[in-house]
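These notes concern the structure reproduced below.
In this view, the complex is presented without one of its protein chains, the others remaining in place.
The first chain written gets the first letter, and so on, giving A, B and C; residue counts start at 1 in each chain.
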Amino acid sequence: MSDVVVTERRDLSLAMILVRRGTLAAVEDAMRGRYGLELPAAGRCTTGGGVTLLWHGPDRFLAMRDGGDATLASELASAFVAAAYVVEASASRLVLAVSGTGAGEALSRHLPIDLHPRVFTPGSVALTRSAHIDVLVWREADAPCFGLACASSYRDSFRRSLSLR
Amino acid sequence: MRYSWLTVLTEALRGQTGWQPAWRDATPRDAYDVVIVGGGGHGLATAYYLAKEHGISNVAVLEKGYIGSGNAGRNTTIIRSNYLLPGNEAFYEWSMKLWEGLEQDLNYNAMVSQRGVLNLYHSDGQRDAFARRGNSMRLHGADAELLDADAVRHMVPYLDFVNARFPIRGGLLQRRGGTARHDAVVWGYARAADQRGVDIVQNCEVTGLRIESGRITGLDTSRGFIRAGKVGIAVAGNSSRVAAMAGMRLPIESHVLQAFVSEGVKPLIDTVVTFGAGHFYISQSDKGGLVFGGDIDGYNSYAQRGSFPAMADVMESAMALMPMLGRLRVLRQWGGIMDMSMDGSPIIDRTPVDGLYLNAGWCYGGFKATPASGWCFAWTIAKEHAHALNAKLRLDRFRSGAMLDEKGAGPQPNLH
Amino acid sequence: MSRLPAGGLIDRASPLPFTFDGVRLEGCAGDTLASALLANGVRLVGRSFKYHRPRGILTAGSDEPNALVELRGGARREPNTRATTVELFAGLTAASQNRFPSLRYDLAAINGLLSPVFSAGFYYKTFMWPAKAWERLYEPIIRRAAGLGRASFAPDPDIYEHAHLHCDVLVIGGGPAGIAATLAAARSGARVVLCEEDAWLGGRLLSDQETIDGKPAAAWLADAQEAMPGFPELRVLRRTTVTTAYDHGSYLALERIADHKPQPAPGEPRQRVWHIATRAAVLAAGALERPMVFPGNDRPGVMLASAVRSYINRFAVRPGRRMVLLTASDDGWRTAADAARAGIAIAAVVDARDQPASRIVDAPVFAGGQVAGTEGGSSLQCVFITDATGQRHRIDADLLAVAGGWNPTLHLACHLGARPAWNAGLAAFVPDVTPPGMLVAGAAAGRLGLADALADGARLGAEAARAAGFEPRDLPGPYVEPETVRQSLVVDIPHGGKAFVDFQNDVTAGDVALAAREGYRSVEHLKRYTTLGMATDQGKTANVNGLAIMAALTGASIGETGTTVYRPPFVPVAIGALAGPHRGRDFRPFRLTPAHRWAESVGAVFSEVGPWLRAQHYPQAGETSWLQSACREALAVRHAVGVCDVSTLGKIEVFGPDAGVLLDRLYTNTMSTLAVGRARYGLMLREDGLVMDDGTVVRLAPEHFVLTTTTANAAGVLRHMEFCRQVLWPELDAEVLDVSDQWAQFAIAGPLSRDVVQALAAPGQDFSNAAFPHLAAAPLRLTGGQDGRLFRVSFSGELAYELAVPATDAEPVLRRVLDTGAVPYGTEALAMLRVEKGHVAGGELNGQTTARDLGLERMLSRRKDFIGRVLAQRPALLAPDRPSLVGVRPVDRKMRLASGGHFLAIGAPADAAHDLGWVSSAVFSPTLGHSIGLGFLAGGLSRAGQSVRAYDPVRGADVEVEIVHPCFVDPQGARLRV
Partner (left out) sequence: MRIPCPYCGPRGNEEFVFLGGVGPARPDGDDADAWHDYVYLRENVAGAHREYWQHTHGCRAWLVVTRDTRSHAVLGAEPAEKRE
């Protein structure tokens, strides 16, 4: 498991998308139109047009894009018009990338969910808890890599719980 | 047969052959003046005080299993009178006084051990809340001391004073608090009640309450119908189920609380210590086992067993407070069904049904209440009104707004 | 030395030195401490709990009641460790326990002479006089005598890990049944986890001479283990005990990673707790042999027959030279053959059954006989046998092998509360109702023979895989000679001499009889009165014998008598392991505010506030107390400007056309009428009408609000709002989102705060009182290009703002604020400022107070509904004598007030009847130069101007205070409106 590499992804834009009730179809259309991207089903993520959409609870998605220019939220807001509320979230989370062939095994030490490749397939997302901290975890759809996110105020403790100082 | 050194020595010479049953395993009769449902500490104490204080001895205690099979037989045995609110503190202090003379009264050694109860605090806010509580205890004639961190360290040097996530700032100490041998309390009351003529009926489950024109007339049980002039319910975790037999819904939820005992070791912890920044309290039994517990699991259950998260919480707290415990082993874990009331305080009261009385809502603190609960319940049943000591432990207090909410958690029982 | 010259699973080429009670001895790799002691001829290993009787080694597994030692030393000392489960390592040190001054000469053995007095429960009948003597005299003596080993008072230096496993089939136990189940399930492609307590797979096959497919069982075992790595989805965990079955297919297992080493490698955990979630489980935990109850059955040299075979076959140790075999099972007879092969003389065989086995052995056989006693001090020398005719025989022997029949190891099947069923044919309890998803195979199911174990394993392993959704193929199993298993439970109520039922707790047959006589007849009363089955082995060897004796005494059947409740863990588990990494500073995670690093860099003193660390104060050079620093900070706010990190407040955004409606229902006051760009103080009640929380609500856009909660209630308020929105009012078109971590928030307070804000703001934004009055709110563009939000709200009572900026911008923005000369202030100064203003906080918002108590009745809207409205009006909550909020100050201004004192009328006695209320917050007011406080007083402000005592006996204080309005500074609120 010595090949596991954990990196903190600092240069990211994050935005929370809250779909208004009954407007899921409109949001879906907007996503497709603007980014060519499907809305992920529960427990899934989708990637396209440089944006990753992570399921984040019923009718909620966390949008993520490389580059911390903070335009993602306003871009999404204008795409959805009134169908969803978009909330800037770039500063709200610590995001880690965990890669390497032993990544799944290493993470299964910490996460209570089943990370077996048959179960937690590429593109899977889960909201769960580790070391008393709420975390979002996903397996990248197109790279042998996991993503992890938690509230930014827990940054130090979360890194420490993963034995990263 | 009176217990004394003399009888013990005599029996030792006779090969222990002369002992009599500590209580008769009674067969239920057709009718009693008073029937107490529930052979836990409270039910048995009630029967004892009915006979002793009020001369009412045509009494049966009906127990669905063996006596002490409920929470009386599975609690962590802490006795204390360190409450805040008027209505609670006087009641628990009376209980403390009864504990102090219990063994001589019952002629049964319940091993009441006033080894002190120390509640730790970890912040200024907590210190001030403890000061308020300690002062209230003092106003009620109980003993209370507010210790600073140095005094705590002097008393229990093995706590983590070095590397704590929530440093220990001090503690509220009640020296008269301590522990008692829970099973012996049950057996001692049973024996003393039996000697005053009370029938203790085991393996007798109450399955129905018969009510005619608003008055109780008797009980259906697994051993037949029993007529009763008055009925007192003292079934702790099963309060809602028995009350439902009288068509009542109670301000109570039944939750599971777990407890743990370690392998026996030579004396290690000689007081009761309670963590203030997590859910953990501990004492050492006279047999040497560390007896400890924490918070309720937090969901309704009648299963007498819990799940891992509540256990993890206890173990983490244990290690956070006493890192020396690491290599000691948990020997056994179990659960009990707590009658969690909506304000965390008990009910000793009449009910809307004539002749039907209720003793319930003890949450995880009813063991210490056993003597006073029995004493007050007996009074209430005998006199048909509450004693001053249980005057505030009313069933209708939620209607009137006179809750006794020590923790300020509101009507959410899993927070009390 | 008793080591056999050949055979066994030990490595004679790897000698391992160790010490026992300071004596240097040698064993070899593959030994347990117990086998190594026996190999060295050590038979006396411990002293019993009550009578301090000499005890040896009874078993070869985790059911051992006698051979308990203190293992290792210093901070790593582990009391009560079973010598039978400790794998020997080089340099191991062990000491006997519960003896003084030495194991051989133990003074407390005198208890044995007093045993006629020390019968079960004698202490309930004595030690009552005088009442005070219990704590002072009797209890300390009893406590010192009780307990077994000594714990270390030092913190455990080792680390522990927790990890998670998910599988389709969990196999518990790696004997023949477990191995067969594992292979059958694994062949289907299912994810299988096999847990075996031992370091070796094989179970009884390691200890018995068995033949599988015509070859020694070891060959089959080797083949099976060779096949295992071929299944990528199979995971085999050795040294791993499944300790607990929980609901819904959850199991807990303990892996001992480093217990077989002198100490863990650096960074290596000592043990790991596995959280296993599985669809199906196969319990293949085998069976445990039971001893028999006869006088002197506890003498070192008396050993379970199966253990004798283990020591001979597995450990190549001869546990004695001349053996008597006492058996109640056909299986016990194997011991005679194995012993003879190992060169142990067979002195006699006693088959205690009515229908004994007819086997051929070169020794006298006492069919239907019993053992009537033993002799030999601390090592067996002879056995007295009563034959079927009642005649007594004295047989010299140093080993008595006892085979009382086998009890299926069904503990885990009963962890969810089920009781086992009595199987009279087998003379044992077998699992009845099992936890959902659990199948029981082999000896654990009462199918004791090897053929059955293998067949069961294969069948149930496949069945478990099928239950988990896989398609196993049926393969023919190996051939094993079928056998008929015959065993009995022989209960003789012995007379004369102590016949032990529970070895560790020294419970004798006589104690069981006494309990029966005294009415403690329910098995649970028997257990609690005599402590039968309550020792560290949980009665694994004792319980069934004990309840059988009780059944015989009461005339009830064993089935009716029943067992006591089975409880986890299956074997005791270290508290440290259960806690895992969450101890010390890592007990709970820290939340740090975005400005934490900066605060650290300037030497702030922090305090723990829930999950947070908050800056309490910022000491400056020359300051000697927190009070000095806090006063300076507070005065800076009153006279110039200060800045406080309030990022710990909960921050929640509410969106949607119905957002205002939702907030109207949540808060007592109206929020839907709030204009865009305005803030309002809000109060929330619980459904029971008591105050839940307070905070500010800001309307940023017609359908967009942001609100703050107190630090303490942030999580609770969010959950409450989500409940209301999702459950109570799903029809509302509104969404609630926690944004606490996105935003850093700073209070900038003091008469000069406007200058600070103006200096921070990019040009073109006007913060004059007219343009941006009290309770205004607006987005803000900072000179550095950052976007923030500015709210003109005040907790300190001064002209003040709260500035929110994205957490990542916190530090640069804060540095800009400080550059303007603002003084950082911490929570101590914050508290001083708010008490001076009479603002309520933690001490007042304690969940026990109403809006009326707090003087906030005017915030209860009469024009709309809100949570808690009706129940807030209950009579007792409106009672005129209910204590309500007042301010207090000491009459003698030099006196200090503390929170927690109770109010008493001057001259009234200090008792509960005269208790008028309490002090809820107290600070030194730097503005006024004396102590002030807030409190709740019966009659409240109607007593303004009167004096009462603030009686604080736990601090030794008693201060006369004057009742005043709770707002001490600028009661008109002029300053915050400038």
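By our rule, a residue touches a chain if its C-beta (ideal position, glycine included) is under 8 Å from a C-beta of that chain, and two chains touch if they have at least 3 such contacts.
All of these numbers come straight from a predicted model, not from anything done at the bench.
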Discussion item. I'd like the shown chains that the missing chain touches, ordered by label.
Written reply: A, B, C
Item to complete: Using the definition of touch stated at the top, determine which of C:Ile110, C:Ile493, C:Leu728 or C:Ala876 touches the missing chain.
Response: C:Leu728
Worksheet, complete the sentence: Checked against the full complex, the residue among B:Glu103, B:Glu253 or B:Glu406 that touches the missing chain is B:Glu253
Worksheet item: Pick from C:Gly343, C:Pro436 or C:Gly496: which residue touches the chain that isn't shown?
Response: C:Pro436
Fill in: Touch residues of subunit A, complete complex, unshown partner
21-22, 24, 42-43, 56-59, 112-113, 126-129, 134
Worksheet item: Which positions on subunit C touch the chain that was left off?
Response: 246-250, 275, 277, 416, 436, 687-688, 719, 722-723, 726-728, 730, 865, 870-871, 873-874
Discussion item. Contact with the hidden chain only, please: which subunit B residues?
Written reply: 238, 240-241, 249-254, 298-303, 307-309, 312, 342, 398-399, 411-414
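Please note the rule applied: only the chains that are shown with their structure count from here on.
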Discussion item. Report the inter-centroid distance (CA atoms only) between subunit B and subunit C in whole Å.
Written reply: 22
Worksheet entry | subunit A and subunit B: spacing of chain centres that average the CA atoms, whole Å | 49
Worksheet, complete the sentence: Note: subunit A residues in touch with at least two other chains are none
Worksheet item: Listing for subunit B: what residues touch at least two other chains?
Response: none
Worksheet item: Which subunit C residues qualify as touching subunit B in the complex?
Response: 49, 76-80, 116-117, 119, 122-129, 131, 134-135, 139, 142-144, 146-156, 158, 160, 244, 246-247, 250, 252, 275, 415-417, 510, 514, 517-522, 524-525, 528-529, 531, 534-536, 538, 565, 567-569, 572-576, 578-580, 582-588, 590, 607-609, 686-690, 692, 842-843, 846-848, 871, 874-878, 898-902, 910-912, 914-915, 918-922, 951-955
Worksheet entry | subunit A residues touching subunit C - in the complex, by the definition given at the top | 16, 18, 20-21, 85, 87-93, 108-109, 111-114, 116, 119, 131-133, 151-158, 160-161
Fill in: subunit B residues within the subunit C interface of the complex
3-5, 7-9, 11-13, 15-17, 19-25, 65-66, 68-69, 73, 86, 89-90, 100-101, 103-104, 107-115, 122-125, 127-136, 138-141, 144-146, 158, 160, 163-167, 172, 178, 181, 183-184, 187-188, 202, 262-268, 270, 277-278, 284, 286-288, 303-305, 307-308, 311-312, 315-320, 323-334, 397, 399-403, 405, 407-411
